[in-house]
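Omission of a single protein chain aside, the complex is shown with its protein chains in their original locations.
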Amino acid sequence: MSPALYLGFATLLFGVGLYGLLQRRSLVAMLISLELMLAAVSVNVVALTSLTGHDASMGQVVALILVGVAAAETAIGLSLFVAIHRASHSIDVETLSELKG
Amino acid sequence: MNWAGAVFGASAATALVGAVCAVGLKSIFHNILGFALAMLGVAGVFLSLGSDFLAVVFVLVYVGAVAIAMVYAVMLSVPLDQPPRPRSRTKVAGAALFAAIGAAAIWLVVRSAAWPPATGRLDVAAAWAGYRFLRDYVLAFELISVLLVVAMMGAVMVARRTRAGAEDR
Partner (left out) sequence: MTGTVLAALAAQAAPLLACALILIFLRGRPRVAAGTAIAALTVSFAAAAFLVWQVAVPNTAAVSQTLWLPVQGGAGLAFGVILDPLAVTMALVVAAITLAVMVYSTGYMRGDPGFARYFGFLALFGWAMLGLVLASNLLQLLVFWELVGLASFLLIGFWFEREAPAAAARKAFLMTRVGDVGFLLGVLLLIRALGVATIPDVLAAATSPAPGFTVPLVAFLLLMGVVGKSAQGPLFTWLPDAMEGPTPVSALLHSATMVAAGVFLVARLHPLFAAAPGVMQGLLWLALVTALASATMAMVANDIKRVLAYSSISQLSYMLMALAAGSVAAGFFHLTTHAGFKALLFLSSGIFIHHAHSNDMREIAGHEPLSQKAGVIGLVAGSLALAGVIPFAGYFSKEMVLGAMGEKVGGVVLALAYLGAGLTAYYTFRMVFLTLRGQTPRRPVARDIAPAAHAAGHEEHFPKAAEAAMAWPVLALAALTLVLGYLGGFFATRLSPALPHEGPFHVGGGALVALALVAAGIALAWYEFGRAGALRLGFAERVPALKSFFGDNWYLDRLYKATVIRWTLALSRAAKWNDHTVLDGASDGVAQGTVWGGRILSMVQNGFVQAYVAVAISVVAALGIWLTRTGGLP
């Protein structure tokens, strides 16, 4: 299997995730898109380390760490989401613009 | 028959279909389901690469834990009786544009690198990952554990309801 296929797949997945990050209004939807992007990165790393001359177990380690980090981030993100909704009764990222100016 | 290729093709297709559902559909539940499907597909991709441990971890963590947590969070807060808001076409166009830019840049950068050819040896078994964790990357391993604990505590604290007038630590 050539690495190009896997790289192409990872890039497509990343692009879809990026589209979702930029387009969706709801915070949960943005979180989902973010997870997709991270998954694409993991695929990239594992594919490259497996199919080229690099150390394959290294790729596994990185992917596993990524999973851990992504999970932790999802947890925090979801609790933040709950807290924001409780505070402003809105989960629309377009209305949460207090960084403005 | 090239099982790896077939598995890869099927899994990639599944993953992409799921991803499109995750970002394209209107209902948040459909998005979450699409996300789960996409993760299943990614697990399949890992299988086609030979990293079975990683595939299983993906399914366990993402489909089993993350997606469920998202469902919980959505249930607790999103006003489900409201109709979904309309999408602005400029926003869609802009998002698509920037996503395309990002993806194209990544493709170009990755393709421009001279990857050394495969050595033929595939050390993707779980045992090898374990070896690396407990020998060379033990610090990373420990830090991940700490990170997970801290994230748990943080999540609980952030989402907690504070009683009015009382400040408890």
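Here are some notes:
Note that the chains take the letters A and B in the order they are written out, and that residue 1 is the start of every chain.
Heads up, the rule we're going with is that contacts are C-beta pairs under 8 Å (C-beta built on N, C-alpha and C of every residue); 3 or more make two chains touch, one makes a residue touch a chain.
All figures in this text were calculated on a predicted structure; none of them were measured in a lab.
Here is the thing to keep in mind: the chain we left out touches A, B in the whole complex. Across B:104, B:127 or B:149, the residue that sits in touch with the chain not pictured is B:104.
In the full complex, chain B touches the omitted chain through residues 94-95, 98, 101-102, 104-106, 108-109, 112-113. Of the residues in chain A, those that touch the hidden partner chain are 18, 21-23, 93-94, 96-101.
In this text, only the chains that are shown with their structure count from here on.
Residues of chain A that touch chain B in their complex: 1, 3-9, 11-20, 22-26, 28-29, 31-33, 35-36, 39, 42-44, 46-48, 50-61, 63-65, 67-76, 78-83, 85-86, 91-92. Residues 4-5, 8, 12, 15-16, 19-20, 22-23, 28, 31-32, 35, 38-39, 42, 45-46, 48-51, 53-54, 57-58, 61-62, 65-66, 69-70, 72-74, 76-78, 85, 87, 91-92, 94-96, 98-100, 102-103, 106-107, 110-111, 115-119, 121-124, 128-129, 131-133, 137, 140, 144, 147-148, 150-152, 154-156, 158-159, 161 of chain B are the ones touching chain A in the complex.
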